[in-house]
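Every protein chain of the complex appears in place save one, which is left out.
Should a chain be cited, it is by its letter among A and B, assigned in written order, with residues numbered from 1 in that chain.
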Amino acid sequence: MSKATGSKELTGATRYKSGVLEYKQMGYWQPDYVPKDTDVICLFRITPQPGVDADEAAAAVAGESSTATWTVVWTDRLTAADNYRAKAYRVDPVPNAPDQFFAYIAYDLDLFEGGSIPNLTASIIGNVFGFKAVKALRLEDMRIPVAYLKTFDGPPTGVIVERERLDKYGRPLLGATTKPKLGLSGRNYGRVVYEALKGGLDFTKDDENINSQPFMHWRDRFLYCMEGVNRAAAASGEVKGHYLNVTAATMEEMYERAEFAKNLGSVIIMIDLVIGYTAITSMSKWARKNDMILHLHRAGNSTYARQKNHGINFRVICKWMRMAGVDHIHAGTVVGKLEGDPLTVKGFYDTLLEPHTPKKLEHGLFFDQDWASLKKCMPVASGGIHAGQMHQLIHHLGEDVVLQFGGGTIGHPDGIQAGAEANRVALEAMIMARNEGEDYLAKGPEILAKAAKSCKPLQHALDTWKNITFNYASTDTVDFVPQATPAR
Amino acid sequence: MHENPRNMTQGQFSFLPPLTDDQIKKQITYAISKGWAVSVEYTDDPHPRNSYWEMWCQPMFDTKDAAAVFMEVQECRKVYGNLYIKVNAFDNTRWRESLAMSFIVNRPKVEPGFGLARTEAEGRTIRYRISSYATDKPTGKRY
Partner (left out) sequence: MSAKSDTPPASDEFDLEAEFRRSNVQEVLDKLDRELIGLQSVKQRIREIAALLLVDRARRQLGLETGAPTLHMSFTGNPGTGKTTVAMRMADILKNLGYVRQGHLVSVTRDDLVGQYIGHTAPKTREVIKKALGGVLFIDEAYYLYKPENERDYGQEAIEILLQVMENQRDDLVVILAGYADRMETFFRSNPGFRSRIAHHLDFPDYSQGELFQIAELMVAHQQYKLSPGAITALKEYIPLRMKQEHFANARSMRNAIDRAKLRQANRLFEKRATKLTRTDLMTIEAEDIRQSRIFAEPDKKRG
């Protein structure tokens, strides 16, 4: 789809004459290039500045995310520069967006350090996003070669082993975030944990911004939460957990908190995305060494993941996090209060859970991706969901997911235990109906009403939230309608 | 105070009223339709981390019909009618190779539940020990 005809790649001495060349002339646009199996391939959505043609903009992005600088340097000739140069090899128009196009750029494997998300991202999203020749730039998807994936450990536990450790099969897991997020003392905080877990949830959770503030020291939080967890485990005969957030200012502090969580017998700890890729990978290694499930809250991601024309698509964050190695990641609810178009979310979930994700443009997946035996990462659905949506949640999100009902548990009119029980009964009734071959999506409300007959808390939950929906148009949607074939 | 319907809620359907035989058969039918191997296990030690309940029989890999599995459930109930019995479904496809379902189909008449013992350790650390009250007695005398 190149619309440019102008300058061609220069070779030999002319290529390295001092001065400024177009990126295309420097060799960053190679329309005949066939990517190798070992190449990292990136798909960027580029909005060029007026007057910059598509292949020059693509070449510029390739250049600025790999070897180029603004002027020719003779020291390139001390290297096998052709090899290290990233190659933009294809540009496609974006359906219904005439000012944008998709650029495919291939990077040689040797450009990246093994096992290092920071190194990978420093190249690919390093300088290039501020580059003046493009008005906006978004990293939509990446194809990570098997060779590179094999240098990563991936999730320390994975969905399969997590389920075996928890002895919970055949249904989504249930969780809730302690509310209010801020201000509770340790003792009051642990009360919420106990009530919710005893009522029937599998997990409770710290919120992303609960660390160690004046109202509650982190050790207090850990001690009281574990009292709640163990009391609930004894009351139910089930394994229970609370995601203890170990996010802190320094690695040393995070390790200390994680160690304390381990000593108290917690099955799971939690970190925030804002701690950075290095810290996430370090905590993943720690979790692997200490039999710990690692939960990641995607705090901050919407600052760069939500807008369609600039930033990073969340599916790329999903890929990086599966590589860096987290066991849980918040990935959208479809029906809840946070951003999430159903098809886009399906793409996120597949990216986290599948051993192989085939190219599927209508889900926003631009490449065949073999996951090279990296474990499955459990998606977490959280934010504005309640028991009355159970049929839709199971339909959209499947079985391997943690459904987090924070308000939907703690805000129950009869109390937290009742809220938890309502959610658990709704879930079990829906799974049972699904397995019995019922059309559970169509008959969802009917199935819930029937289950509520022998469960008053569920009846009250249904009455309380029956009209709550969040029907806003998503900003981050897929560009291809189902059945669309990509233009070449 | 709000009370859980039961004090041992392991498995997929423990918050629902006890499954009828017909409901059990429907769940088994679902498992068979997925190509999963169904098994029957029982225990007198329902500790949440007791991974190895006794196998009533080998997992049934080539069963065509739920009645065959249900026959084993019935036989197991005849012998261990006052213990916990669960039905599991195992999915041996690559990337799972683990249980796909697990639900309780039989409970003791009296379920004494679990005790929680606390041991104070350094600082304010507490070490917790959970055990079924039933396992205070030797096997064979628990339920």
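A few notes on this one:
The rule is simple: a contact is a pair of C-beta atoms (placed from the backbone, for glycine too) under 8 Å apart; a residue touches a chain by one contact, two chains touch by 3 or more.
Source: prediction; values computed, not measured.
The shown chains contacted by the absent chain are B, with contact judged over the whole complex. Shown as candidates are B:M60, B:M101 or B:I130; the residue that touches the absent chain is B:M60. For chain B, the residues in touch with the chain missing from this view are 60, 62-68, 71-72.
Criterion: only the chains that are shown with their structure count from here on.
Here the CA centre of chain A is 34 Å from the CA centre of chain B. The residues of chain B lying in touch with chain A in their complex are 2, 4, 7-10, 12-17, 23, 26-27, 30, 46-49, 51, 88-89, 94-103, 113-116, 124-128, 130, 132.
Only residues 160, 163-164, 167, 169-171, 198-200, 219, 223, 226-227, 230-231, 233-239, 263-265, 355, 376, 414-415, 417-418, 421, 424-425, 428-429, 431-432, 435-437, 451, 454-455, 457 of chain A touch chain B when the two sit together in their complex.
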